[in-house]
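For this depiction, one protein chain was excluded, whereas all remaining protein chains were kept in their positions.
Let's turn to chain A:
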Amino acid sequence: MAKYIGKRLIYMVITLALIATFTFFLMKILPGSPVASADKLSPEQRAVVEARYGLNEPLPVQYFNYMFGLVQGDLGISINQFKGAEVTDVILSRMGPSAQIGFQGMVLGTVLGILLGMIAALRQNTWVDYTSTFVAIVGISIPSFVFASLLQYWFGLKWELFPVALWKDGFMSSVLPSIALAMFPLATAARFIRTEMIEVLGSDYITLAKAKGASGSEIAFKHAFRNALIPLVTVLGPMAVSILTGSLVVEQIFAIPGIGEQFVKSIMVNDFSIIMGTTIFFSVFLIVIILLVDILYGVIDPRIRLSGGKS
């Protein structure tokens, strides 16, 4: 297991290096520069600014400088969005709200989704099942920004239960964005668990469990649930992505000072180092999630234990 994780960590570093390289050159291909928008600058002033951030160096030198800094954990300094602040500091200070609504959304969505899917499978072809399927379809087909606006209108404006936007009332401010983010994981989990539970409940070992005298709830929770979880773990990765991309939009709508909101802004002002830093940060996050998912597989399903083939 340790050997496996070690190997995976090496792959992770390689993946990150590749992502950083690609993003770096893609950014350079883009027209414009961080200082291009500043029309008021005279050519001389521009040259001074570019020199300060190393933008006047030849491209390979810039690349190696950047990668060298990256290895040391230095993501550079913000060029125009936060005027000279360390990118690492910017990201860390913005992480809190994003992590909070992301985590709450993910947990809320998966837990409710699993419950909904289980109930639907156990009450197959009844109104409970149909309602759950309807919720799942709605959750998948309606984009999170539509949800976000609807939640703002009804729960914020009409009924005044939660703040409409901004990050001022602690937990209360996080409720609506979390719900908006939770819809996709909820719908996905419900669909997967329902299909898989129905399949598992029809399998031979469930009949054997019944033949042993197990009760309905013992069969559902002791025997079926764990086996039905396996395919859900597979979509946890894509779900994490949806939380990430979802938060880009949702943070914008709710005016939450999170990474997503800052990322969007930095793209608009072409703040090179912030864009790079955030991309690398997101990549690390995703790669770690994928590793966790792979480890989780083995925990849930003994047939996929990751000790190098033989178990």
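The rule is short, and it goes like this: a contact is a pair of C-beta atoms (placed from the backbone, for glycine too) under 8 Å apart; a residue touches a chain by one contact, two chains touch by 3 or more; residues count from 1.
Going forward, contacts and distances are computed from a predicted model.
Asker: UniProt protein name for the omitted subunit, picking from "Glutathione S-transferase family protein", "Oligopeptide transport system ATP-binding protein", "Dynamin family protein" or "Sodium:proton antiporter"?
Answerer: "Oligopeptide transport system ATP-binding protein"
Asker: So one chain is hidden, and I want to know which residue out of A:57, A:74, A:199 or A:301 touches that hidden chain in the complete assembly.
Answerer: Of the candidates A:57, A:74, A:199 or A:301, A:301 is in touch with the missing chain.
Asker: From the list A:65, A:207 or A:234, pick the residue that touches the absent chain.
Answerer: Per the contact definition at the top, the residue touching the missing chain is A:207.
Asker: Mind pulling the chain A residues that touch the left-out chain?
Answerer: Chain A touches the chain not shown through residues 203-205, 207-216, 222-223, 226-227, 300-303, 311.
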